[in-house]
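Removed from the display is one protein chain of the complex; every other protein chain stays in position.
Here is chain A:
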């Protein structure tokens, strides 16, 4: 063969710290609808965008603070299939996929340690 083929670079591998889907990629920015109405207006109104971002940050911070406040407290979980259980909340994982709880009270007994799947939880409540 008279030609040689070289590689410009190797394919980029996964990021060990996250699950990817870069929100700054052209495709994400173009295709992702946002839930807050300000984002569907033109992006030239930077005041509205700023306000939306502040609201998002406030909501996120508030949620994270509730997780901290819940630690070691008795929490009532309202779940699908008419499941109501109570447990002492331990921690959440980084993606809020699972909650680690202790002394989970179930109709068939008390589970010393358990993981609750967040997607199965409809709501939860606790006393501050």
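In the analysis below, a contact is a pair of C-beta atoms (placed from the backbone, for glycine too) under 8 Å apart; a residue touches a chain by one contact, two chains touch by 3 or more; residues count from 1.
As a working rule, contacts and distances are computed from a predicted model.
Selecting from "Fermitin 3", "Glutamine synthetase", "DNA polymerase epsilon subunit 4" or "Serine-threonine kinase receptor-associated protein", the unshown chain of this assembly corresponds to "Serine-threonine kinase receptor-associated protein" (UniProt protein name). In the full complex, chain A makes contact with the omitted chain through residues 1-15, 19-23, 25-28, 30-32, 95, 97, 119.
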